[in-house]
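In this view, the complex is presented without one of its protein chains, the others remaining in place.
Let's turn to chain A:
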Amino acid sequence: MLIIAAIILSFISLFIGAIDIKPTDLLDWQSEETQIFLISRVPRLMAIILAGIGMSIAGLIMQSLSRNKFVSPTTAGTLDAAKLGILISMLFFTNVTYTQQIIFSFVFALVGTLLFMQILDRIKFKDVIFVPLIGIMYGNILSSITTFFAYEADLLQNISSWLMGSFTLVISGRYELLYLSIPAVILAYLYANKFTVAGMGEDFAKNLGLSYKFVLNIGLILVAIIATTVVLTVGVIPFLGLIVPNIVSLYLGDNLRKTIPHTAVLGVVFLLICDILGRVIIYPYEIPVNVTVAVIGSAIFLIMLFRGRAYAK
């Protein structure tokens, strides 16, 4: 069902845009339409699919490892830390290369998330709502640091382009970094059982002979890789990693081996719907996808909060 929806939506996504392209136009290999299709539309679809899979799986891993349903890359400072990393790389090197940005962003995302997990370990009051609130505050602190230094260094414009998750600027040659998230997602699937066991707590994991710390670190590294690739190519997409895994958990439970494929496909469907909406509402102009995701996502999040408090415990 979900897969069929994803295929149909992908098809729609390929043929929506300022320039009207019909499937028949593609028969002519030399036509302008075919060029646009290959340079802009296909990369855009690939970017949506990869970002959708990546963000929802990253959220799923974080929720499992932190044992909190409302922890995700957006509510644990991961994305903010990645942004801070990019800025620092720009301050450090005058002619910053792409590779340097990737490395800085990855290291910051990893350390930032690790730090949040440390904070989580220390606080005693582990309410399902309280924890993500701390995460959001923590993320905002990182974000303000980023904004301050960006302002000082006159880089605000650059930074704000990462603030805004959007597929508008995705063309071939500018999104390929996202393919790095594929091995991360495959690894996540191979580690699914380990994450599920670790998700039942350190004592529980040790009882079954699992090296808890090792699995925890692998999980955080995967999350950091995914977050980095997404932030650097399309920017921050909020809520995705929060909502999608929670919906799947409601009907499938928390056995990651079972839920990872569903979570991935639902993530793609959700992001495709949001992107298509953003492209249709003020056609031929576009609303950035992070706006549509945030509007739809926050509504779903609120519903989850109100009716799901009991289940999240």
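Everything that follows uses one rule, which is that contacts are C-beta pairs under 8 Å (C-beta built on N, C-alpha and C of every residue); 3 or more make two chains touch, one makes a residue touch a chain; residues count from 1.
The definition used in the following text is that contacts and distances are computed from a predicted model.
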Exercise. Tell me the UniProt name of the left-out chain, picking from "ABC transporter ATP-binding protein", "Respiratory nitrate reductase subunit gamma", "Cytochrome B oxidoreductase" or "Molybdopterin synthase sulfur carrier subunit".
Key: "ABC transporter ATP-binding protein"
Self-check item: Identified contact with the non-displayed chain, of A:S89, A:S181, A:T228 or A:S249
Solution: A:S249
Quiz item: Among A:I39, A:L208, A:I281 or A:A299, which residue is in contact with the omitted chain in the full complex?
Solution: A:L208
Quiz prompt | Full-complex contact with the absent chain, from A:G85, A:G199 or A:G235 | solution = A:G199
Quiz prompt | chain A residues touching the omitted chain (full complex) | solution = 67, 192-194, 196-197, 199-204, 206-211, 249, 253-255, 257, 311-313
